[in-house]
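Only one protein chain is missing; all other protein chains are in place.
For reference, chains read A and B in written order, and residue numbers begin at 1 within each chain.
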Amino acid sequence: MEIVAENLTFTYSPKTKGLSFRALNGVNLTVKSGEIFGIIGKTGSGKSTFVQHINGLIKVQKDSGALKVGEYDLTDKKCDYKSLRAKVGMMFQYPEHQLFAETVAEDVAFALKNFNKDLSAEELAGRVRQAVEIVGLDYNEIKDKSPFDLSGGQKRRVAIAGVIVAKPEILVLDEPAAGLDPKGKREFLELLLKLHKDFVKTIIIVSHDMNLVAEYCARAAVFAGGKIIATGTPKEIFSDGKVLAESGLDLPLTASLTEKLKSKGVDIDSDLTVKDFTEKLIYALKNGGRQDERRFFRQLFPRRLFRA
Amino acid sequence: MPVLEVKNLSFSYGKSQKAVKNVSFAVEKGEFVAIIGHNGSGKSTLAKLLNGLLKPTSGEVVVDGFSSNDAGAVFEIRKRVGMVFQNPDNQLIASIVEDDIAFGPENLGVPREEIGRRIDDALKAVGMKEFRKATPERLSGGQKQRIAIAGVLALKPQVLVLDESTAMLDPQGRKEIAAVVENLLKSGVSVIAITHYMDEAVKADKVLVLDRGVVALSGTPKEVFANKAALDALGLEQPLAGIIADGLRERGVNIPENIITEEELLGALWK
Partner (left out) sequence: MKDVSFGSYFPADSFVHKMDARAKILIAIAYMVAVFLVSAFHFLGFAACLSFVILTTAVSRVPFFRVLKSVRTIIFFVVFSAILQLFFNSKGTVVFWVITDVGLLNAAFIIARIMLIVLGASLLTLTTSPVELADGIEGLLYPLKWIKFPVHEFALIMSIALRFIPTLIDETDRIIKAQKARGADFESGNIFKRAKALIPVLIPLLISSFRRADELADAMDSRCYAGSKNRTKYKKMRLSFRDLMGVLAVAGLIVGIVFLNKFYAINTLAQIAGAL
């Protein structure tokens, strides 16, 4: 399912003078099926308002542009939001705060029961088991436990199982790693990569953690003042100084290092993931960049840096 | 003499396993101590022991000569050890900024005129003077958290404990808090920051790593974060600059072992 927004505009409290606030101001964006796509921008840049449009939690206002998600036309009054929401899963910040049922199995089954009313008990249990296991929890051990007795990391996993159980094609995650400790964060992001490989086609991550976006997203869009000011790979976005100044965002560490090395005349052409950056840096250290730069490199990186 | 001293401190909830086990450390005037550890390592329990929200099972916390074991001294300790929590929404009690900041001094019975002065000073210290009459609801997360800090500063504490106070903030908010902390340290207030953000811990004078209630590692940020094997075992990560430096070293680049910030990494490449 492709997401296509054209000139999408949204105003909060449009009728109340003084309180009315334009959150989106002509957003144009295409997210292709199969991407891990980042949506970045400062608080209040419109990114949350935008993603809530994707599954119709915020409805497209009259004469406010167009939005299509797969075959769903969200400007259409008769749009079937329920079946849309089955295909576009959405996980908010601190999703564990939305757990409510008596047992983990019941909580995970909630979305499935809502979306597929005629599922047999067996099918239901099978799907719940699959969702619980894919997020890395032991179904038999956990299914009858109260979700409130679990650890923080487990709760978050149950919460995501409760979203992906409906087998959405698109999964939108708002600040998925907030509040997790470093290890929990790393594990959770690895889980997302696994989901992307085997389970969910498109993943959209809303975050203000630029290191996370550089590391995990293939492409991203930068929101500022209700508009998209840049779309592209992390490399494209983070090498455009103007975009960053306008958005008020920080650079991921790899991009910041790249920039500082560049000011010394060293070009490191990585995709900004830590692994690739390290690779390319080593390459530059060992070989110098282009032929004409090589002499310069020797000065910058003296031999004693290398053991061999 | 340290402002705050933790001596062989232990605590358990009911009869369950100890959440904090035999922890000892001292905080000097104007010192910045970071406490890190994975979720459930006992960090928050330790924080609550520092200002008497919890009573130690054994051991003690001594603040400016007052012991946590002296039941009569709890308000003396709380006056001196201010505490700011994670969720800014859950620690503001009034709908107007100045009323909220007044809450602490009012509790201490501070005279009215003096409260007014303290509100001024506290708001100045967090850089929010013009928000005196504002409604917290309308403020950003970082601003709310600065108001929460101001509410504690109005008690004129010697030590400020930040219990994951930046966890729910955006990068902008985190920068705001970092700037406030820097100012406080300069003015002689000691800061104990409990955090998941390694780039915050890097700035501390001293880092304690808690694991299952025990101090598993401690030292300067350089000492702690250079110890990759130990950090891995404790479920923690090096700061990103350290990870890159390690990656380079593994591939034979001869750069020093204790790199933890971007500047140090650049510096090492340019020697």
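Please note the rule applied: a residue touches a chain if its C-beta (ideal position, glycine included) is under 8 Å from a C-beta of that chain, and two chains touch if they have at least 3 such contacts.
Bear in mind that the values here come from a model prediction, so they are computed numbers and not experimental data.
For the options A:F115, A:Y139, A:F199 or A:Y283, the residue in contact with the chain missing from this view is A:F115. Only one residue in the set B:L155, B:A226 or B:I255 touches the chain that does not appear here, and it is B:L155.
Of the candidate positions A:T9, A:Q52, A:T103 or A:Q130, contact with the hidden chain is made by A:Q52.
What subunit A contributes to its contact with the hidden chain is residues 12-13, 19, 21, 52, 55, 57, 82, 85-86, 89-92, 95, 97-101, 110-111, 113-115, 148, 162-163, 166. Annotation for subunit B: contacts to the undisplayed chain at residues 48, 51, 53, 75, 78-79, 82-83, 85-87, 89-96, 98-99, 102-112, 115-116, 119, 136-137, 148, 151-152, 155.
The rule is short, and it goes like this: only the chains that are shown with their structure count from here on.
Those residues of subunit B that touch subunit A in the complex are listed here as 37-40, 140-141, 167-168, 170-172, 196, 198, 235-237, 240-241, 243-244, 247-248, 251-255, 262, 265-266, 269-271.
For subunit A in complex with subunit B, the residues that touch the partner chain are 42-44, 151-153, 178-184, 186, 208-211, 248-250, 253-254, 256-257, 260-261, 264, 274-275, 277-278, 281-282, 285, 300-302, 304-308.
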